[in-house]
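All protein chains but one are shown in place.
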C-alpha cells in the first residue's frame, strides 16, 4: 500500500492505492444496505470496486447470534482490481458476534471499528465470548476504535423524538457517515438515495439523513480519528459506468438478447437461492414484453420454457443445482426436440441442499452429463459480475443460432457480487437474427442448416408447417418417429456434431501473458478475478506463468488444445474437486493438476500466488 | 460350423456345433412364448444357450404391419457361448412383415421357414411387398421352406372343433413342434409346461399339445425336410442350472442380498420399460418379507427408498434413464445423509424417451455426474444375464458396508436376454453383515468406521440414538448442520474418499489373455459376451490381444491403471459415444480409442473382430 | 409482443376445413379395439367446426398409449415426457394466447406422475382443453394398476391386489375450482363429440374425463354401465337447466336429502319438480362435487358437463400485465434500462 503523507487543516490525509472494508453486523442491522451505499458512493466517486456480500444461512437466526451475522465486503481502488480483496484492512463490527466471525479474516494490524454499546454481557455470551475482547487485550494486534454508536446515534436523533427502537434502526447510517468521513467520500449520493427511497416516509428520511451527517461530523470532530484516507479515482476505460451485481447483469443480458432478436423473453422459474433475484428483476420489466411465470416446481418451469420455445419465444429458465437436477429429464426433451432454451444455473454449495447461500462451481459436470442417453448441450459461463451481461446474451445467441438448449453457469459469488460495469452502447450490441420457417416449400422439421446443423424453427400458427415433435428418436429430415437402428446411430452422432460445431462460432481463447512458458493457469467462471490478479502479480515478478479463462465450456474454443500444449504444467484452480480439470484431461490427455477449494468462498489472490509459485 | 454326417433310419442327421434360430411374427403370434419354450427345452437338453428377444416399439401396431413384428433369437451350442449369435442360420417367419424385417440379418444361404398361408395380398401390402417374395425369386440365396402352417394346424385340430380363430392361435405351437423335430429335441418339456400353465383350461391344453405334436410329426413325415440337425450337450461346469433372464436374476440377487443381510428388502419403483419386470418379479415374493411400493413417480420412489433405508431396510429403487434423471436430486440427499440405497438403472436407448424398448449403455456418465455438487456414488454393472444375480448382490454388499447409495447399471439387452445360470449354493453365498448402532455410548451419527469411513446405521426405534439428518452440509462426527467453510471442504473430500475406499473391498480386474501385448480391449456391462468371444477367436489365431471387463465402474479396481499401461493400444467398445473411454482417459491419461455403436442393438462378434484386427 | 402474428389472414380458410384436413399421415398404432380410436374419431369430427384455422391448433401429450394421440392429428403437436404435458401446454398458451392448445393425457400420466401439474394447470385456469383418457390402467407399460384403478386390483405389479384407494379426477379438478369439468365415455360417440365441442368452446381450463376401454390390459372396466342394455339405467347425462332424470323409461331421478343426493323413483307422489335441476353455471362447485362422487351401484354414473363457469384466464391476465406495463411505462427502452440507477462517466 503506497501511502503518501499530505497536509490537511488539522487532520492528516493518507493516500491509499486501495482499501478493503468489511461491514458486519446482525441480519437486522442493515449491513447489506450500508455496504451497497458505500459501494455506490465509491463507484460514483470513480474508484474501481469489487464487492462480496456474505449472507447468513437462509434461516433467520436470533439477534446477536453467530449464525445471524451478515457481512458485506468492499474493495475500492485507484487502479483496476478484480476481486473484493483477500483480507479486510478495515472491519466495522456492529456487535460482538460480528467481531467474532470476521476477526480471523482481518489483515494483521488492521483497523477495527466497533459499536461498544453492543458489547453487553448478553451479546458477548451469545457470541461465545467469555471475556470482553475490547478489554482483555486479545485485540492488541489491531487498531481498535470502540465507539458508543448507539448512544451517539440516539443523541443525534433526539430532536425527532422517535421511539428508541426507531432511532436504533438508523445506527448503521451513523456508521456509514463515519466511514464516509474516514475515506473522504461525499454523503450526498446516500442522502439523495434516502430521499428517493423513503419519499412517502418523511420521518425516516429525516432520521436516516440526520444519522449519516451526524456520523460524518462526529468522525470529523472526535479525537478518535487522527487521520483520514483518500483513494483516488481509478483510471478506468472511458465510458458510462454503473455498479452492477451479476444477477442484475444476467437479467439485463437476457432482456438485451430478446431485444436484439426481436423476440419476447419468456422466463419460467421456481424460486431458489441464489437465483431468485433474476426472477424478481425480470418480473419488473414486463414493458419489454417479458413474461415471467413462477412455476409450481422446476420441472414445470422447464416444461413451460420448452413450450414457449416451441411457440417461438426466447425461452429461459433459471435455478440452482438442485433445480437443475429436477429439470434434467426435461432438458433431454429439449435436446431431442432441438429447441432453443437457455437454462441458467446460479450455482451454490452442494451436494444436495448443501450450503445454499454459499458459492461453488460444482455443477459443471452435471451440466455436461446430467441426463440419460447421449444428450449434448452447449455451456457458457461468465467470468465476472459485469461479464454476466455478455454471456447471458451469448447464451441466447448460441441457442437460437443452433436450435439447442444452452447452459448458463453463474454462481452465488458472481450473482451477488458487484463491480463497475461499462454500460454497452445499445447500437453496438451484436444482432441475433432469428428466422422462423414460413414457407411450406420443401419444409421438413428436421432438415438442417449446412453450417450449424440447426433445424428450422417452425412455430405454431404458421400455415402449412403443421408438424409434430417429441421425445422419441426422430427420423433424419422428416422428424417422424423412427426406431431404425442406423438412423438412431446417425442422429446421436449428428446431435453431438451440432454442438461440436458451436466451436466454429465462438472466439478462440486468449492467453493472458506469454503464449508459452512453464505454467498455464486455466480457470472458468467466477474465479477469473483472483486468478488473473495472482498471475499478473507473478508476471510482474517476471515469472513464466500465463493464464487463460474459459467462458465457453462446451464446446471448448478450437485453439484450446494448442494453447495447453505450449506449457510445461497446467494448473486448474476450481471451487470444486476438479471438474474442468477432468474434462481437460479426458479431452486433451494433458496432465493438468488441480488447486481445489470447496469452502463456499472465492479464492484469495494470495493462496493462488502461493500455489502457482509451488509449480514454478 | 463343423458338420458330421451320420446315418438315420430314413432321414439323415447333421451334427452342428451351434445354430442360431430366430422366431419372428406378429405381436399377436406368440413369438416370445415360442422362443422361450424352444430355449428352455434346449437348455434342459443341455446346450449352452443365449437369447435375444426383440420387442416391437411400446405401442401395439396393427396386425401384419412392419412395426408390429416381434422377434426372439436363440443361439444354442455344444460349446460354451456368450452371445445370441451374430446372424441367424434359421428364420421362422410367420408372416410377410416378419420376413421383410428379419431377412437383412440372415446368414447367406440360411434356412427360411415361412407360413405360406399368411402371404395374402393384404399382408404382402402391409409388409410393403410389391410382389410375393416366395415367387419372385428374390429369396434365391436362401433355402426357403414354405409351409401352409395355418391350414395344417387347423386340420390337426379339427377333432376339437374349435372356432377358426381359436385354432389359429395355436399355430405357433405347430411351428414349435416342427422346429423340435428339425433340431431333434424332445416335445415333453413343452407339453408339461402347457399342462401346468393352462390347467384350468383343458380345451387349450388339448389344442396346444395337439399342435406341438402335429407339427413334430408333420416335419418327421413331410418330404420338405430331408435332414434334421443335432446340437450336442455343451460341456458346462458341473452343477444345477436353470435358464434365467437378467431381470429375473437381478430380482433374485436382491432377494438373496436381503436374506444374507437378514434385513427385509424394500422396493419402491415407478413402472418403466425395461425395468418393470423387476417390480413384477419382486411383488410376487412377499413371503420373503419383501415390500414393494408402486410410487406415484420416480422421485417418490427414491424418497420412499431413502425413508426405508433410514428405517433400516435394504432399500432399493429401480427404473431406467429418464427415471434416474428425475431421481437425481433425491440421490444427492442419499449421498449427503449417507444412507444405503441401491438404484437400479435398466438402461435403454436415449436421449429423452429415445428408443424405449432398445438397449444402450449411455447412462454411465449420468450415474457418475448427474447430480448437483460433488456427489460421489459407487457404481457396479453386471456383465451377462446370469451375472446380474451376483452384481445385484454386490450392490447391497457395498451399499451397506459403506453406507452409500450404489448404482446398479443393467440394460435392456441384459434384462430381457437369457442364458443358463449355474444356481449358486445358498450356503456358499457371501454374508452381508449389517450392524445397527444400538448403544448411546459415544454414539455420533457421523462418526466413522476407520477402514470404510462408513457412518453408523442408527434406525428409528432405537432408544437413546435419537438424531436428525438432512440435506444441509453436516458437521464432521456430530452430523449437526454446519456452515463452517473448512468443515465443508473436509466433508466434500471425505465423501469422495469414502467412495474411493470401496476399491479396497472389490476384486482386482482379471485380464482375459496375456497380461501384456499390443491391444487391450476394455468393456463393461452387457458387451462382455461379444467382446470376450471376439478376443478369444483372435487369440486362437495367436494375435496379441487381451481383454478386461469392468463390473465395478466407480471406483475402478485398484490394478486397472497398471493393467492398461501394459498394452500398446487400448480399445473401448461401447454402446454409446464413449463414456467409459472418457473416464479412462481422464483418470489414467491413456489414449484409449473407442468403437461405438448406438443402434439399440448389441455388438456382433464379427464387427468387433474386424475392429480389433484393424488395431493389430 | 405476443405471437398472434398475422397468421390468421394467410391462415387456412376456416370455413373450408373438413375432417380429412385434420387426419395426419401417420398410421395409428393402438391395439385393434382400443377405446382411443373412438376418442380420436370424435375429436377429428369436432375440430373442423370450431372455426379455428388448422395451424392454430396445438396438441400436447405426455407418455402413454393415449399420449400417442398428437401424431394422428394433422396440426401442430408435441409428444412430451411423462406427466409434463400440462407444463408444456402452459408455456405454449402463455407465450401465444392466440393458439388453441389441447392436452391429451392418461390416468397415469395426469394423476400419477403428473398430478401436481394437473392441479396447477387447473387452478391457474389457463385456457387449455385437457382430455384425460381414463382406462384405469397403465397401458403402454403393459398393465400395472393406475391411480384410478379400483382398490384391490390384481395387476402385474400387484399380484395380491392394489392397496391404494383410487383418485376421483373430477373431485380433484373441482377441489381446484376447475371452471369446466365434464365426463364422457368412448362408446357413447354422440355425447362424447358434444362434450369435446363444449370443452373446446369454453374459455379457461376445460377438463374432460373420458372412460376408455383398454381391451388388452383392462378389458370391460366400464362395461357394467356403458353397455347398451343398461346404459340408460346406470348412467345419468347431466344437462344444464334440465332436471336430473335417467333410466330407460326416464323414470328415475336425483333429489337432495339434506346434504345428500338420493335416487328417487318418479311416480306415486314424486314428480319432476321434486328433482334437482342441473346448474352447470353455479358459482359454488359443491353440488358438482357431490354429483362427481356418485358411482354405480348406489348411484347412476354421471356424465356430461358438471361445471362451466367463467373466470379470467391465466394467459389473459399475464398478457394484460404486459400491456398495462407498456401503457404505464411505455414500451421498454433498452438504453434507458441499461443505464438506470446511479451511473457515472469516465473520460
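Per-chain residue numbering starts at 1, and chain names A, B and C are given in the order in which the chains are listed.
Simple rule for what comes next: a residue touches a chain if its C-beta (ideal position, glycine included) is under 8 Å from a C-beta of that chain, and two chains touch if they have at least 3 such contacts.
Remember, it's a predicted structure, so these values are computed and weren't measured experimentally.
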item: Neighbouring displayed chains - absent chain, whole complex; value: A, B, C
item: Sole contact to the chain not displayed, among C:260, C:273 or C:347; value: C:260
item: Sole contact to the chain not displayed, among A:62, A:238, A:430 or A:515; value: A:62
item: Residue in contact with the excluded chain [from B:442, B:463 or B:542]; value: B:463
item: Residues belonging to subunit A that touch the chain removed from view; value: 57-63, 65, 67, 270-273, 276, 279-280, 283-284, 286, 292, 294, 296-298, 322, 352-353
item: Subunit B, residues in touch with the chain not shown (by the definition above); value: 40, 43-44, 46, 189, 193, 233, 236-244, 252, 255-256, 259, 264, 266, 268, 285-291, 293, 295-297, 299-313, 315, 329-330, 332-333, 337, 423-424, 426, 459-472, 480-481
item: On subunit C, residues whose C-beta touches the chain left out of the figure; value: 112-116, 119-120, 123-125, 147, 160-161, 163-168, 171-172, 174-177, 256, 258-260, 284, 286-287, 289-290, 293, 311, 314, 317-318, 321, 324-325
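The criterion applied here is as follows: only the chains that are shown with their structure count from here on.
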item: Centre-to-centre distance between subunit C and subunit B (centres being mean Cα positions), rounded to whole Å; value: 40
item: Inter-centroid spacing, subunit C versus subunit A (mean Cα positions, whole Å); value: 44
item: Between subunit A and subunit B, centroid-to-centroid distance (C-alpha), Å; value: 47
item: Per-residue multi-chain contacts in subunit A, two or more chains; value: 299, 329, 332-333, 337, 470-472
item: Junction residues of subunit C - those touching two or more other chains; value: 63, 81
